[in-house]
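Below are the structure tokens for one structure; questions will follow.
Left out: one protein chain. Kept in place: all the others.
Up next is chain A:
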Amino acid sequence: MQMPTPDAGIIARKARVVARLRAALPRDAVIDDAHETRAYECDALTAYKCPPLAVTLPASSEEVSSILAICHEEGVPVVPRGSGTSLAGGALPTADSVVLGVARMAEVLEVDYDNRLMRVQTGRTNLSVTGAVEEDGFFYAPDPSSQLACAIAGNIAMNSGGAHCLKYGVTTNNLLGVTMVMMDGEVVEIGGGYMDAAGLDLLGVICGSEGQLGVVTEATLRILPKPEGARPVLMGFDDNAVAGACVSDIIKAGVLPVAIEFMDRPCIEATEAFAHAGYPMCEALLIVEVEGSDAEIDHQLALITEIARRHNPVELRESTSAEESAAIWLGRKSAFGAMGQINDYMCLDGTIPVNELPMVLRRIGEMSDDYGLKVGNVFHAGDGNMHPLILFDANKPGDLEKCEAFGADILRLCVEAGGCLTGEHGVGIEKRDLMHEQYAPADLEAQLMVKDVFDPAWLLNPAKVFPLDVTKGRRGSGASVAA
């Protein structure tokens, strides 16, 4: 993975840039000490690190505006950062960039239950958004697995999903409005406390733009009343294809579960060794969760188990209590940790049409043999969002590169099967160079045109999302960033 050569001219002007930022911000909001900036040198994609020129920690939209205006005038790239939980390197700095972290902006600005919305500063963590309203029976639906740490800013940048999006949608479906600061410091308001913003759907294009179009400082979020209850059923099958067919039949039958999670044998084995959840040893395990009152749940689970029985499950375990539900979820929730006990792993995020599941799993198995690297699959089966976990040894020379090549092959397979490179983690730097696999030059050009409009100098979150060769003529226009 290549990053552009940092602009030596900017690095030479560091003292001046930092002095200007210091003059505009509270004392502790600017960090340029090399020891302290190290905490910001990477995100959750820890294989790649680079200390930034400086780090800024604004507390308001006004301070964000000052930072961006100064960096714009100085021609300095800016890397926006939520909580730094990106698995795609979305917040990886460059040596000539200023990191803009929103962690200090974590206030709840408004809660309006009658209109089912709340407005927050975007540094607030996903889980604490729900935390602010759950006592009153509400929740914020998108629930990425990093929800304890990840910030709403990052959720908006990556259009984050979660386990429950089959029913509730992803971030873009739950976002009503934003306050966004443009690279030149201008503050714009888009949407608000109502459904469907006027004019072009700018909200839609900002969501998932990986911090390249502006810095979102405040967000109006749709909140929902909590369901009366939820319970899962666990089912095991001795064939991936059969489990895939079962998912398809459940969906066709008109039941809309809130989650359908899938684990394959390597993942089940690792999870059992780690968490002892009492899962059956089989080829494929499904956890299907439904919501409603007790009687409604019973009715839906009866329908689902009836469908499952037609596919000869080796195990069928319907939860009848909170304890049993927790036991069923225990293994799934510790799956990533369990794989991490075995070795280092890389987590992929491609999405495929649900009906291609058996073919894709078979091909991944074959590639695993070819590469000599183990892979476990755990994913959201209802929406086809896969999370293959490739195991490798970071201390073994060449293993990371081999793992990356294997990962790239899996993502190519996802595209070939009619899917895409990333379902919820984002492109970042990780999948940047694979964009050609999914998009023709004209398709990419159309996306670059959007960036041209929002950030004409191409200073926001440089060298992410698009292959470097595609953005060469645009990046650092005004400054002189060499590719």
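To be clear about the criterion, contacts are C-beta pairs under 8 Å (C-beta built on N, C-alpha and C of every residue); 3 or more make two chains touch, one makes a residue touch a chain; residues count from 1.
By our rule, contacts and distances are computed from a predicted model.
Peer 1: For the chain omitted from this view, which of "FAD-binding protein", "Ion-translocating oxidoreductase complex subunit E", "Xanthine dehydrogenase family protein subunit M" or "Sugar ABC transporter permease" is its UniProt protein name?
Peer 2: "FAD-binding protein"
Peer 1: Which listed residue, A:73, A:189, A:370 or A:401, touches the chain dropped from view?
Peer 2: If we include the chain that is not displayed, A:189 is the one touching it.
Peer 1: Pick out which of A:304, A:347 or A:427 touches the chain that's been left out of the picture.
Peer 2: Checking the options A:304, A:347 or A:427, the one contacting the hidden chain is A:427.
Peer 1: Applying the definition given at the start, please give the residues of chain A touching the unseen chain.
Peer 2: Within chain A, the residues touching the omitted chain are 112-116, 137, 158-159, 161, 165-166, 169-170, 172-173, 182, 186-190, 192-205, 207-209, 225-228, 247-249, 251-256, 292-293, 295-296, 299-300, 351-355, 380, 383-385, 418-427, 431, 435, 438-440, 442-447, 449-454, 465-466.
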